[in-house]
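Left out: one protein chain. Kept in place: all the others.
And now, chain A:
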Amino acid sequence: MTQRTSARDSVRELSTAVTGGIGESPRRPDGTLKVRGEFAYSSDLWHEDMLWGATLRSPHPHARILSIDLTEALRTPGVYAVLTHEDVPGENIYGLEHPDQPVLAVDRVRYQGESVALVAADHPETARRAVARIKVEYAELPPVTDMVAAAKGEGPPLHPDGNVVRHLKIRRGDPEATADVMVVGEYEIGMQDQAFLGPESGLAVPAEDGGVDLYVATQWLHVDQKQVANALGLPLEKVRLTLAGVGGAFGGREDLSMQVHACMLALHTGKPVKMVYNREESFFGHVHRHPAKLYYEHGATKDGRLVYVRAKIYLDGGAYTSSTPAVVANAATLGVGPYRVDNVAVDCWGVYTNNPPCGAMRGFGAVQAAFGYESQMDKLAERLGMDPVEIRVHNAIAEGDTMPTGQVIDSPAPVAELMRRLRRLPMPPENREEPVDIRDMPGGVSNTTHGEGVVRGVGYAVGIKNICFSEGFDDYSTARLRVQTVGGEPAALVHTAAAEVGQGLVTVKQQVVRSELGIERVTVAPMDTTVGNGGSTSASRQTYVTGGAVRKVCQTVRQRIFELAARKLGHGPDGLELAGGKVVDASGVVLADLVDVLGDDVVEETEVYRHRPTYRVDSETGQGNAHVQYGFAAHRAIVDVDTELGLVKVVQLDCVQDVGKAMNPQAVVGQIHGGSAQGLGLAVMEEIQVVDGKVRNPSFTDYLIPTILDMPPMTVDVLELADPHAPYGLRGVGEPPTISSTPAIVAAIRAATGNALPRVPVRPEHITGT
C-alpha cells in the first residue's frame, strides 16, 4: 500500500496508545463467526410458534387483475391467513423517493413477479401450496419493453405522469462546438443483479402495544420503518426494526421486499411470521441494475484534447420509480467521466417499462456511463494513434477543475496519477509454457484450449463516482456512545442504526472510538431504530457519514469526561487528552486513570453528523453543486481470449484507487477486490436476460457470477490523498472499483480480438460472430 499524506491533511494526531485504532486492520467483531459458519443471518431467525409467510406473484409483466379467488387457499389445512390489497391496513403504497409501488397489486400488475397476495401457514411448504391455490384471473396487456421508445413517449403510460421518470440535461459551453476529429459510438448494458448470497428474509413479531417488531436484513432501517409504518397505518414508534444478519446487499436491499408483508401477516394472525425468499424468488424480490443504451459523440483536437462530448443516455427503470431519479443524476452529471471538457451536452432519461424494476446497485449510473465514455476514449485514442493511457492522462481532470455541472473539484482528483501508476505495474508472464495449466487458460478446467486461438490483450479504464447522497438530500447519521467502567476497565458501547451489510462498518466504528478516546474495549450495539437515523448503507457513504457521527459523539463524550476530570482532579478541562485509558495533560503527563475519573458515572451522548450541503441541479442545464465528494479508481486488465471460441480468461486485474485515508487497510483492499470482481461479472457473464418483460434465467444455474477461477490475482495500489472536507480526510471506497473494472476488461478483449464489442456482458457469440 502506498502511504501518502498531503500537506493539507487535516487528520488530527491520533492516539497511538491503543491497538485496533484507525489505520490498522483489526479483526472484524463478526469475522470469526462468519468464517466458521456460525453467524446468524436473517434467514436463520426463529421464534417459538412462528408462522411462515409466502407471496403470490404475477406471472405476467403487464396485466389487469379481473378477480382473485382465495377460497381454496383458505381451505388448506395449516393456513392462518390469506391477504390481498384489501387487507393493507394503511396506505397501499411504498417507494424510496417517490412512493408509487403498491404493497399488494390492486387491479393491475406492471412487472413479472409483482406481489399480489400473501399467505401465512404453519409450514413453509403449506404456505407455498396455498399460494398455488389462489386463483387470479388476469387480462394480459401488451408490455412496454423498449426504453428508448418509452423515453420518446411512445406506448401506453404505466403511471399517471407518463413513462419518463426523469429527463436531465447537462449543458456547458458551446452546444455546436466542432473539432478536428470526431468519434461516435452506441453502447448497451445488460441488466446486472446484486446476487447477494443471503436471500430476502426477516421475522415480524406482533407486540402487545398493537405494534410490531421486525428483524430484517436491510440497508437502511429508518427508511424501511417509515414505509412500513405508513403501509400499516401505525405511528413510527409502533414499528420497531432491528437489523438481522445481512448476507450481502450491493444496493438490492435499499427498497422494501418482504418487510410490510411479514408485518401484515403478523398483525393479522397475532403470531410471529417469518419470510424467506428462495433463490428464484429473490431474483423477482429486489431491484436490479438499470440496463442502459448510450449514444456518444466525442470531438477532440488532433493532439488528443477533448473539445466536446455529446451524449444521450437511456436507463430502463422498469415498472416503478425506486432510485431511478438518482441513477439518472449520476449518469448525467458524471456522463463524460473524469475528464476536462469545455463543451458538454448530455441528455439522460430514466423511464418506466414493464421490465423488472431497477434501482440501486453499487456504482449506479456511474457504471453505465463509464462503459460508454471509456469505450469512447479508447476509440478516440485509436483514431488518433495515441496510447490509451496517454489520452486519459492528457485529458484527466484534476483538483481545481470544473465539472460539466459547474461544480469545482475542491479536493484531490489524482486521475492522471492513477493512470501513470497503473502503467508502471509489472506485467504478468505469458502462459505459453508446455504443458499449459488449463486453469490459467480461457475455458479453465473445461479443457477447451491448450493455447490454440489464444490472444492476449491489455486494457485500461478510469472512473468517477459521487460519494454520499447528492442533490440536496439531507444526508446525515446518528451515533450514540456510552462510556463507563466495566470490570475495572474503561469500556465504550457505540450504537448506530447504520446497517452492517458485510462491508465492515462495525469494525470502523470500533476503530474510531479507540483512536478518539484511547479506549480499547469497544462494543458495537445491535443496529436498530431505538437510535436515530443512520442513513443508507449505499453511495459509499457509511464510513464517511456514520464514521463522522461516531467521531463527533466521541468528541462530545471526551468533553464530558474532561469536565468530570476537571471536577475530580481540579485541573481545567482544556489541554487534556485521552490516551491508553488515561487522562493526560498536553505534555503527556498522566493525570489519572480514566476508570478513576469515571468512577460510577456513565457518560452517554448522542450526536448527529451531516456532511456539507449539496444542491439540486438545474433541470435544463444541469448546473449546480450536486455532489459532496468524488471518488476515483482506475484499472488495468490483462486478458487471454480464445478468439475461436470467444471464451475469456482475465489473467490479471490491477487497480489504483485514492481513498483519502485508509481507515482499515485490509477492508479497503477487500472492497477493491470485491468491486473489481463485480465489474468483471458485468464485463463477461452477469446478465438477467429479459425477453418481452420476462426473466429467462432466475437462478444461479444460468445467472453466472465469477468463481475463483474467473477472478484473477490483483495488484492493488492505494493512494491516501486527504480530502480536507471529510472526516479523517477519507474518501468513500466501495463503489469506484466496480466502475472502471468493466470497461478495462472489455478494452482488453477488444485489444485481443479487434471486435467492437459495444455491449456488456460480452458473450462468446459477440467474439466469434456466430
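One rule holds in what follows: a residue touches a chain if its C-beta (ideal position, glycine included) is under 8 Å from a C-beta of that chain, and two chains touch if they have at least 3 such contacts; residues count from 1.
In this text, contacts and distances are computed from a predicted model.
Chemist: Which protein name, taken from UniProt, belongs to the chain you can't see among "Heme chaperone HemW", "Isoquinoline 1-oxidoreductase subunit beta", "Sarcosine oxidase subunit delta" or "Carbon-monoxide dehydrogenase medium subunit"?
Modeler: "Carbon-monoxide dehydrogenase medium subunit"
Chemist: Which is it among A:G304, A:G443 or A:P743 that touches the chain not included here?
Modeler: A:G443
Chemist: May I ask which residue of A:T269, A:T556 or A:T768 touches the chain that does not appear here?
Modeler: Missing-chain contact among the listed residues: A:T768.
Chemist: Of the residues listed, A:G95, A:G318, A:P404 or A:P706, which one is in contact with the missing chain?
Modeler: Of all options in A:G95, A:G318, A:P404 or A:P706, contact with the hidden chain holds for A:P706.
Chemist: In the complete assembly, which of A:H261, A:K649 or A:R731 touches the absent chain?
Modeler: With A:H261, A:K649 or A:R731 as choices, the missing chain is touched by A:K649.
Chemist: I need the residue numbers on chain A that touch the omitted chain, in ascending order.
Modeler: Touching the chain left out of view, chain A contributes residues 128, 278, 280, 439, 442-450, 452-453, 644-647, 649, 684-685, 689, 696-697, 701-702, 704, 706-710, 763-765, 768, 770.
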